[in-house]
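Heads up: the structure comes next, in structure tokens.
Excluded from the complex is one protein chain; the other protein chains are retained at their positions.
Going in written order, the chains are labelled A, B and C, and every chain counts its residues from 1.
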Amino acid sequence: MCRWLAYSGSPIAPEKLIYEPEHSLIDQSLHARYGVETVNGDGFGVGYYGERELPPAVFKDTKPAWGDQNLRELARHVRSPLFMAHVRASSGTAVQQTNCHPFRYGRWLWMHNGVISCFSRLKRDLVMAVEPELYPSIEGSTDSEVMFFLALTFGLSEHPPAAVGRMVGLVEETGRAHGVERPIQMTVATSDGERLWTFRYSTEHRSPSLFHSTDPRHVRRLHPEVFTPMELSEDTQVVVSEPLRDLPGLWIEVPESTYTTSERGRFEMQAFRPAPPD
Amino acid sequence: MCRWLAYSGSPIAPEKLIYEPEHSLIDQSLHARYGVETVNGDGFGVGYYGERELPPAVFKDTKPAWGDQNLRELARHVRSPLFMAHVRASSGTAVQQTNCHPFRYGRWLWMHNGVISCFSRLKRDLVMAVEPELYPSIEGSTDSEVMFFLALTFGLSEHPPAAVGRMVGLVEETGRAHGVERPIQMTVATSDGERLWTFRYSTEHRSPSLFHSTDPRHVRRLHPEVFTPMELSEDTQVVVSEPLRDLPGLWIEVPESTYTTSERGRFEMQAFRPAPPD
Amino acid sequence: MCRWLAYSGSPIAPEKLIYEPEHSLIDQSLHARYGVETVNGDGFGVGYYGERELPPAVFKDTKPAWGDQNLRELARHVRSPLFMAHVRASSGTAVQQTNCHPFRYGRWLWMHNGVISCFSRLKRDLVMAVEPELYPSIEGSTDSEVMFFLALTFGLSEHPPAAVGRMVGLVEETGRAHGVERPIQMTVATSDGERLWTFRYSTEHRSPSLFHSTDPRHVRRLHPEVFTPMELSEDTQVVVSEPLRDLPGLWIEVPESTYTTSERGRFEMQAFRPAPPD
Partner (left out) sequence: MCRWLAYSGSPIAPEKLIYEPEHSLIDQSLHARYGVETVNGDGFGVGYYGERELPPAVFKDTKPAWGDQNLRELARHVRSPLFMAHVRASSGTAVQQTNCHPFRYGRWLWMHNGVISCFSRLKRDLVMAVEPELYPSIEGSTDSEVMFFLALTFGLSEHPPAAVGRMVGLVEETGRAHGVERPIQMTVATSDGERLWTFRYSTEHRSPSLFHSTDPRHVRRLHPEVFTPMELSEDTQVVVSEPLRDLPGLWIEVPESTYTTSERGRFEMQAFRPAPPD
């Protein structure tokens, strides 16, 4: 299990979310409250969109996030209108940079919290379903990266929710074929730099936690003392594994089997359903 | 704060204590119960005495102990009659190999859990009190290593409890001179390969937890099912930050202001008192 | 490209070969003479057989070998009758522990210097040819590890030279099917703890360098001053990417398309030929 956050809005320094809140992502790396594991110390990653012409930057390391000096520097010096950050708790695969999230392909970023059950049993069939042209770009050994490449195979760059639906459909079908009852559990965030999608789903409808921020204008009315220093613009959208602060009215749970879309201040939630993979 | 264990007895593989018990040192690295911090993920180290003619081997890394493959290998393949293992939670100094415990000087090993309060204020005076010939051997930046070199300066290799007493006396004197009220908190283990000493002390008499194992014969009578596979010899002595199992009668708390001596199956506890440094 | 050495003989400390000779493996990690690359700084590994009942120990790290303190400790404290050591120069795949050699499966160790040309183009077909039961045990992303698992698929544990021959045959066949002219270049060492095999082969018959040590009795007569301190037993066999010393008569080149077998002091060389994979 892991913890993550995704931000879309006016450009800010990622430290505003990664370090500053009382239950920041750093605090979640040491003391997660909603996950199976309290410690997320098996590496971390930040992916951010900056200047238009370049693909997103990705900074990853296998060290625990809480003590990493480079993360601290980067989180202070970068300014980005759309970024993701992830702290990892390995569910068995190696602690190595190629297993850290977010994963990148072209302009796409992808990160995941959850698990494909009995992944080592299903892995071969799933990897075989990845488009052969994409196959050599798989660098690590996680279920999360295979999910990403399956979604790319199924058209992530054209219609993300449909592609993720087919990916989940394939994982469930493959799982059932191997006698795995509850093949998938996930919260996922993905972006092309313009829009941000997040997904909450699991076969047994007991998905990892996921929350989205409420309208910043609403928040400011409720807690003016807190948010002034955060300089949140009106188009701010944050989606997180766990609330960053214990303040009523700030965070709303994303329901089971739901996906969200954030784009320039618009935020929408819709039902998410797995689809037959072909 | 940190967690550690020290073993003396018939040669065993360190994994018997580092991995196998339900609240093994690995479990303590993720879920410590008695310390200020629950997570001890800022590096680890093992020091062990093996073949007579060599100084002890030291294996240290900055990664969390729980996921380290090399530690797993070493803990299985080594056999040692006297070893120490330590998992670190940095109290501010850098996460780097030279700050991992145990520290080694000649045939001596040293590890520490605790803190010198306001160390950055006291550091210069303390480091200046280290014997100039020893000074260049200080490699890291921790209070723990400075404590070791002060103890060496005060005669650790001749009379360990007296040398540690003078080290503590100097820290307390220096602390008071700088207006630090409770300068030191510690549990320490040190060895020359023949004997093992541990110390529990703090200025305010609220020291970090420390426990020692009871007589293995007694334990076998109480819990024959548990200890048969551990093949504990009759001369086994284990001192630990936290009990490795939740079984009544196995572990006894080392009292405040006490030091212990283990040597070939003999185990003694005596009162520990700081001494004037000169 | 990489550099490696493999030892079989009376138990010695690996430092005798890894650190002590003038052109030791450590020196080769900084200043290789025969390879394409002079620097082999992308991680290292040691695998050694120790006590009979355990699988071999493997110690790997992504740091350069030359500065690693843990390697120094291990190389001094271990004693082993059969070990391998490898320094890596990545040919493009990630610098991570799961890509460091030697690889292990059960009691088998495997290490490689060389390359499968255009590996990313051939990878999918080759990985698909790995026995599905073995597939989930592939942890890294190198060509070398895929070669190992193909050899295991083709019966490495029954008849190593034949299995390696079929592996090479498959790589060449697959390469040709994808328009790769010279698909493979390799020196390989593999062992089950009793015997040690090494292989030198490349499609174009321009293989990476490989040398074996001459009979220790012969060496002692030639250079008594050098080898006394190395305490080489009469059954010593060493195979290396590059000679460890510049002394005439010590090292003999393993010819192209040859494999060697070392077992309790017996050393044999035979012709190596790729075989049709099925």
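By our rule, a residue touches a chain if its C-beta (ideal position, glycine included) is under 8 Å from a C-beta of that chain, and two chains touch if they have at least 3 such contacts.
Keep in mind that this is a model prediction, so the values were computed, not measured.
Student: For a quick check of understanding: of A:Ala6, A:Ile26, A:Val39 or A:Leu74, which residue touches the chain that isn't displayed?
Tutor: A:Leu74
Student: Which of C:Thr62, C:Ser80, C:Thr98 or C:Ser202 sits in contact with the chain that's absent?
Tutor: C:Thr62
Student: Of the residues listed, B:Arg72, B:Arg121, B:Arg195 or B:Arg220, which one is in contact with the missing chain?
Tutor: Answering carefully, the residue with contact to the hidden chain is B:Arg121.
Student: Using the document's definition of touch, tell me which of B:Glu22, B:Glu139 or B:Glu181 contacts the absent chain.
Tutor: Candidates B:Glu22, B:Glu139 or B:Glu181; residue touching the omitted chain: B:Glu139.
Student: Mind pulling the chain A residues that touch the left-out chain?
Tutor: Counting over the whole complex, chain A touches the hidden chain at residues 50-51, 54, 57-61, 69-70, 73-74, 76-77, 97.
Student: What chain C residues would touch the chain not displayed?
Tutor: Chain C touches the chain not shown through residues 30-31, 38-39, 41-42, 62-64, 66-67, 90, 95.
Student: Which residue numbers on chain B touch the omitted chain?
Tutor: 94, 96-98, 120-121, 123-124, 128, 132, 135-136, 139-141
The rule is simple: only the chains that are shown with their structure count from here on.
Student: Do chain A and chain C face each other with the same patch, meaning over half of the contact numbers show up on both, or with different patches?
Tutor: same
Student: What angle of turn lays chain B on top of chain C when you fit their CA atoms, given in steps of 5 degrees?
Tutor: 180
Student: CA centre of chain A versus CA centre of chain C: separation in Å?
Tutor: Centres of chain A and chain C (C-alpha means) sit 41 Å apart.
Student: Where does chain A touch two or more other chains at once, residue-wise?
Tutor: Correct list: empty.
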